[in-house]
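With one protein chain removed, the remaining protein chains of the complex are shown where they sit.
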Amino acid sequence: MHDRQTVSLDSLRARRGDDAAGHVFFLLITAAVGLAFFIVAAVGVDVVVEAWDILANRLWDFLASPSSADEAKSGVSQGIRGSALIAAFVILTFPAGVGAAIYLEEYADDTWLSRLIQVTVRNLAGVPSIVYGLLGVAVFVKGLDGLTGGRSVIAAGLAIAVLVLPVIVITAGEALRAVPTPLREGAYGLGATQWEVIRTQVLPAALPGILTGTVLGVARALGEAAPLLVIGAVGFYTTGNQDFVEQLRGAFTALPMNIANYARLPAETWRGHAAAASFVLLVLVFLINLVAIVVRARISKRLGR
Amino acid sequence: MHELLPPSRSDRFRSVGLIVGLLALFALISALVNDDASVTVVAAEPSVDGSTEGDVAPAGPLDGEFLISGSSTVYPIVLEQAEAFSDANDGVAISVEGPGSGDGAQKFCNGEVPIANASRLYKQQELEICEANGIEYIELRRGIDGITVISSPANDRIECLSFNDLYALISEEASGFDSWADANALTSLWDGTAFPDVALDVYGPGEESGTFDSFGEIVIEGVAKGKTGLDTESRDFVTSIRPDYTSSPDDNVILQGIGASDYSIGWVGFAFAKEAEEAGAAKLVQVAKEDGGLCVSPTEETIASAAFPIARFLYTYVNANAAANDPAVIAFVDYMMSDEGLDAVSSAGYINLADSDQLRAQAIWVNRVSGPAWD
Partner (left out) sequence: MTMTEFAITAGVKAASGTGANDVFTVDGLNVFYGDHHAVSEVDLAVKEREITAFIGPSGCGKSTVLRCFNRMNDLIDIARVEGTVRYHGVDLYDEAVDPVAVRRRIGMVFQKPNPFPKSIFDNVAYGPRVGGRKGNLDEVVERSLRSAGLWDEVKDRLSESALGMSGGQQQRLCIARAIAVNPDVLLMDEPCSALDPIATGVIEELMKEIQSEYTIIIVTHNMQQAARVSDRTAFFTAEIDERSGQRRGKLVEFEETGTIFSNPGDERTEAYVTGRFG
């Protein structure tokens, strides 16, 4: 009796080296997390340190002032406005993206054509953003000149919306696909039509995922600089006598463009402005992600998960 | 009977509403903030209007809109001028971008912008596009971008460097050279200078800087393209700067490095170099374009007269048609070429033209002389 107990206890004792691979893997992933955290922290600290002068002394003024040749006056209000308008365009395309995803996932038969479309959407999501800029110039700046007014925030908003659209379609499609089959079958089994199943079960269940995709899209839209450059975001503008519509159709800028412009100015004193503009962009993206997390959590809670 | 709760189907869509609403609010607020800001800019300064006398005296406040494109080097000058101009003429919507001289030329010669800046004269093929599109232009010289080679005030052995010497010390071919004598391997190829065996530390602005570009284009590319008398057919020259120099966007940091070692070498914009020399923090090195050529000290005069070789003129092209018909463009260029407007050249860190050039540029504008005017 006593003997047996000793043996069994011994066999339960943790032996070092038993799970060496597991330990190595754990160390590796811990290191990876640490590295990622370190990089993010380093970037954040660097930005804040460089921007400190502005953040501490004239943050509100910096947020509320347009760009200027005067270092003490120059700010990013025009960039914030442009980025917000671009984000608004992205949000307007959200129904189109979700609609396309619903069609592809729920309605389209599994034919070579629908597969081709799926593959194309995936490829579109991987196309470098500069290409969307060129597309934007050809279609929105030149082709739809009458609507967009040429190199305007409307053209930029549309181009970036088109850029983000595949991301929304893919993430929404993935969210729809992740809705468990039993849920659908349960609803079908009670005599729901396909649209009723989609509306009352599939969409609500996929909503957190769809929202995440949209937020990722908006965050990406806020950070894109290349398409803005080709479409023609400017470094400085005034609005003169333009009314609201003319302003939408006129010169524009956006936060990434502000950053690029500040970084390009020769004098050292402008570095702080570039860093402060970066800081503003980082905070915005962070806030948007935060809102998404909160909303997602609330929906999940309401769905009882 | 127990009370059964009514359903609340719309509940979760309220969250979507929340997100959309927040973003809309964000858009609205920023639009408002921006409007406020543009109101604060309004400050009519009648003194600027003085420069518009003569040609066109617009009745009442000016109205109009235009975009200025072109060189990023010239951008800071125009930024200052555009801002001052729009402060005084709040009816004009004016925008400025600086994608580069070449991009600016494309837009200008396609008639997309009435005004474009360049850190060089337009190339033949660019002018051909202008011609093909029936765009006539007024070519205005604006100022000078002068770059100065500096060393430590304690440097008693280096007085003058030729472009070829600078190539041997600072081009990509000089990567890894940590003694001046290392560069002799290159200079000996063209029977140039023999440098002493002292530590070589190189400082300069980062790649994002216009000064970096200008130095690379004028000196390194100049050598590579045979403009300094070297036979470029016989060997391959590189056109880029060595990657292993110490770069900083901060001129003051460059200066610290320069002072820290006796035989340092670096390059900065003229305005800053001059201040540093006056403060005893740097030595301005003379530069000769060709080996054995005339060594020139950088001064306002030598740069303005083009005797000092590391400098380039800055230009503005104005669409002749707009210069005749667009009151807003006319008023802006009037201001740009006025003595007051030209202050922006020096306050942006560049050098004003010699008086003769200045007068000539102003005359070209006043008389609307179109076509090539400078060489």
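All chains are identified by letter, namely A and B, in their written order; residue positions are counted from 1 within each chain.
Here is the rule we use: a residue touches a chain if its C-beta (ideal position, glycine included) is under 8 Å from a C-beta of that chain, and two chains touch if they have at least 3 such contacts.
The shown structure was predicted, so the numbers you read here are calculated from the model rather than taken from an experiment.
Per the touch definition above, the residue from A:Arg81, A:Arg184, A:Arg249 or A:His273 contacting the chain not shown is A:Arg184.
Those residues of chain A that touch the chain absent from the view are 109-110, 180, 182-193, 196, 200-201, 204-205, 303-305.
Definition applied: only the chains that are shown with their structure count from here on.
Between chain A and chain B the centroid-to-centroid distance comes to 34 Å (mean Cα coordinates, whole Å). The part of chain B that touches chain A in the complex is made up of residues 9, 11-12, 15-16, 18-20, 22-24, 26-27, 30-31, 33-34, 36-38, 40-41, 63-65, 67, 72, 75-76, 79-80, 82-84, 86, 90-99, 205, 208-211, 249-252, 269, 344, 348-349. Contact residues on chain A toward chain B in their complex (touch as defined above): 63-70, 75, 77-78, 80-81, 84-85, 87-88, 91, 151, 200, 204, 207, 211, 215, 218, 229, 232-242, 246, 250-251, 261, 263-268, 271, 288, 291-292, 295, 298-299, 302-303.
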